[in-house]
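Complex shown without one protein chain; remaining protein chains in place.
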Amino acid sequence: MFMIPVVLKNLFSRCATRPYPQSPRQLFVGSRGQLVNDVEKCILCGTCARTCPSQCLTVRRKEGLWEYEPFACVFCGVCVEACPTGSLAQLSQWRPAVRERERVVLKVEVKSQESGVKSEK
Amino acid sequence: MTITADRIESGELCRAVAALKEQGCRFVTITCVRADSAGAEMLYHFDRELSLSHLRLTVSGDEVPSICGIYAAAFLVENEIQDHFGLCFSGLIPDYRRTLYLQGEDSPPPFRGPSGPAGGQ
Partner (left out) sequence: MAGTVIPFGPQHPVLPEPLHLNLKIEDEIVISATPAFGYVHRGLEKLADIRDFRQMIQVVERVCGICSMIHALTYCQGLEALMGVEPPPRARFLRVIWSELHRLHSHLLWLGLFADAMGFESLFMQLWKVRERIMDINEATAGNRVILSVNVIGGVRRDLDTGQTGWILSELAEVDKGIKAMGRTILHDYTVQKRTRGKGVLSGKQAMEFGCVGPMLRSCGVAQDMRLLGYAAYCELDFAPVVEQDGDCYARCRVRFAELGQSIDLIRQAIGKLPTGDISVPVKGRPEGEIVARAEQPRGECLYYIKANGGKFLDRLRIRTPTFANIPALTVMLPGIELADVPVVLLSIDPCISCTER
């Protein structure tokens, strides 16, 4: 009985939901979205791979590869905070849905003077 | 830092638990921990007016007396320990026979590693 005014009001007001894939909502500043790596800044130290709780990152120093498994990522942002050079960042947009499982592999060229970075045990 | 707990023998467990119930304690839970030597350690947690009291029982064999005759709520956690550690609680009602979470006798108890309780396979 007490709901009738609310129900009537809702009946004649705008839809409270959004038609999602057509009109996505803008994310808030600071939302933890898609993870990206800036290959210019990356030094392949492997800190991100060591701190990642879901172990979705692999750093192959010898081959110069930085690999990321977006579907194993939990978007906690721990790697971003741990990154010593600030090459990792989270965009304020989510990864779009895809039909096939993806794996991000980035080729990183470490400049020789930076390659001797000490790695935390 | 260790928890201050009264050490008891399995023979006097039921009496000690009944005495705590008499005092109006709320049964919180049982924690089973792999012990260093062959065996497992059981910690019985009780709460009274927001302060916890503990009983510590060292189990050397496979058999532990069940306390669900005193606190009926213990059946769930005792069944869980049967699943995880492969111990056997005598007098447990209802006994799920290691099928609470797992597949019964077919699946090895996951918390019973190489350094697990005595009588390990």
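Note that the chains take the letters A and B in the order they are written out, and that residue 1 is the start of every chain.
Here is the rule we go by: a contact is a pair of C-beta atoms (placed from the backbone, for glycine too) under 8 Å apart; a residue touches a chain by one contact, two chains touch by 3 or more.
Quantities reported herein were computed from a predicted structural model and do not represent experimental measurements.
Put simply, the hidden chain is in touch with A, B once you look at the whole complex. Interface residues of chain A with the unshown chain, by the touch rule above, are 1-3, 6-7, 10, 16, 27-32, 51-54, 74-78, 81, 90. Listed by residue number, the positions of chain B touching the unshown chain are 1-3, 21, 24, 26-29, 31-34, 43, 45, 47, 50, 52, 54, 71-73, 75-77, 84, 94, 96, 99-102, 110-111, 113.
The definition used in the following text is that only the chains that are shown with their structure count from here on.
Put simply, the C-alpha centre of chain A and that of chain B have 42 angstrom between them.
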